[in-house]
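Every protein chain of the complex appears in place save one, which is left out.
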Amino acid sequence: MKPIDHADATPEVQAVYDDIQQTRGVPDVNNFWKMAANHPATLRRTWDSLKEVMAPGAVDVLTKEMIFLAVSITNGCTYCIRSHEAAARKAGMSDAQHGELLAVVGMANETNRLANGYQVPVDAALLDR
Amino acid sequence: MKPIDHADATPEVQAVYDDIQQTRGVPDVNNFWKMAANHPATLRRTWDSLKEVMAPGAVDVLTKEMIFLAVSITNGCTYCIRSHEAAARKAGMSDAQHGELLAVVGMANETNRLANGYQVPVDAALLDR
Amino acid sequence: MKPIDHADATPEVQAVYDDIQQTRGVPDVNNFWKMAANHPATLRRTWDSLKEVMAPGAVDVLTKEMIFLAVSITNGCTYCIRSHEAAARKAGMSDAQHGELLAVVGMANETNRLANGYQVPVDAALLDR
Amino acid sequence: MKPIDHADATPEVQAVYDDIQQTRGVPDVNNFWKMAANHPATLRRTWDSLKEVMAPGAVDVLTKEMIFLAVSITNGCTYCIRSHEAAARKAGMSDAQHGELLAVVGMANETNRLANGYQVPVDAALLDR
Amino acid sequence: MKPIDHADATPEVQAVYDDIQQTRGVPDVNNFWKMAANHPATLRRTWDSLKEVMAPGAVDVLTKEMIFLAVSITNGCTYCIRSHEAAARKAGMSDAQHGELLAVVGMANETNRLANGYQVPVDAALLDR
Partner (left out) sequence: MKPIDHADATPEVQAVYDDIQQTRGVPDVNNFWKMAANHPATLRRTWDSLKEVMAPGAVDVLTKEMIFLAVSITNGCTYCIRSHEAAARKAGMSDAQHGELLAVVGMANETNRLANGYQVPVDAALLDR
């Protein structure tokens, strides 16, 4: 499959691209969207969902992007790490915040395996919640 | 292996338990620490690291706990999900924030696989950083 | 380690290469096999297993390749995604089927984490099975 | 968080429950939906997406459920394994098909790691696609 | 599916059970094999492969079981953690070795994500190999 540029896209796909560009204030969409456009229903559904989920709400945009980046690092998705690190930077992430995020992600992945390895029984107080 | 209670622990382990209890303001440590105490060097090192990494800094404690929870959900570690959900709640996470966190974690895991599946080439603008 | 070509291989390895080429109707084996040949027992055992498991049975070859691709996308294995996407295409996967496969893989990875995050208790009806 | 039953739900949530029940021909919704209902926007969005993605299309419902199950097994999500195994059975999966599915998922997870471990270079023919 | 006991198994399955019992010097096989017996081809193939791979060779049995346990902890497979911890203990793993194994698995999972998060470029010296 090849990325589909705006000029080569169907009107249905162009409408999604236009909404992404307007919502994000960018002149063109990333390759992620140009590849997803190979299946227009996936493009539209994924954008609609992402637009809703990543909008500011009870959690601010920077925190949402940092959470997205933490998941992408855990899964080892290079494309996602690079694009959401850029998005987090755009939302205001400083060098110090980036460094602390990586430290937390590292520790979480370590202690997740210590909990697995020790087969830690869940504390009664944690089950009562 | 069995969890090691304070009364049955060596002075070295008790000193770590005491520091956890004082730092967190809790009367007893969780099972995670009582299991890690089976290898005292792991107990001490993990606590020292976690204490440093999870302290407030450029990123506040609530955000750090939400990132920790996001990683634990992605890895499917039940113990870690329950304990860090409790920690995030203690740090002030509301129902609405919890709901948005889960939505972001879900979308990140979905789009990570769409990026993999479409083998999306990294945009030049993302590589230039 | 380097890939081992047919001309440089031992008779034992050549026999496996020949069986792969005949079974699949290809003039040469992929790099996966040329690398596995560095440990001939792994080459032989993996090919014997794959040949048995991927043969048409109660599940047809196209569906098996689509399942293989879904797992490879979830694990983020680039080599496996590219080789099994090619195998699925060879077995008849259309653009539309590929697009729907990716959509299902994305949704499964999302809802797996929602189930983790909400710590959903298993319904009694699902346990009775 | 607790599962939210139909009787205790808001009209917005009840409307989603009703659509799930009608679409699937079941008298009640699974715990997955009753937990997701704690964040109504997630409930609605996830159901709308799942309904669209899992509908018969170029790929039939049984194959889609088998792909969903393969991903859930790979991720080790117990709830998802049990619910989508049930869904696949309902869509017609036989014992023999189930057995072959598990064999393919196992082999894919094995060879994904052999490809990683041998750092297999992507064949030129696979990049040309 | 239900576990299949020796008395209820076909002669083909019983022959595999007998080989497992003799090879391992145990009076009965674990539930893993009793479940796999629901698909006799998977039972036979998996046992044949495991018997070959886990036999002493250039790597001794204890080290092989410790590697198996490390993978199972990383994947969070409870059944596998418990059964291969038991196997490693039977092969001679001490408390101290177990503790160090868990510490290494934890650190590897942490630094894997730091390498992902920092998008560390591979050193030229590592590529030359």
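We call the chains A, B, C, D and E, going by the order they appear; numbering starts again at 1 in every chain.
The rule is short, and it goes like this: a residue touches a chain if its C-beta (ideal position, glycine included) is under 8 Å from a C-beta of that chain, and two chains touch if they have at least 3 such contacts.
Predicted, not measured: the structure shown is a model, and the values here were computed from it.
Per the touch definition above, the residue from C:N75, C:Q97 or C:N116 contacting the chain not shown is C:N75.
Where chain A meets the chain that is not shown, the touching residues are 76, 95-96, 98-100, 102-103, 106. Touch with the hidden chain on the side of chain C covers residues 38-39, 41-42, 45-46, 75-77. Against the chain not shown here, chain B presents residues 41, 45, 49, 52-53.
The criterion applied here is as follows: only the chains that are shown with their structure count from here on.
A count of contacting C-beta pairs for A-D and for C-D identifies C-D as the more extensively joined pair. Centroids built from CA atoms put chain E at 21 Å from chain C. Rounded to whole angstrom units, the spacing between the C-alpha centres of chain A and chain C is 27. Looking at chain A, one finds that residues 38, 41-42, 45-46, 49, 53, 74-78, 82, 101, 105-107, 109-112, 114, 116, 118-119 touch two or more other chains.
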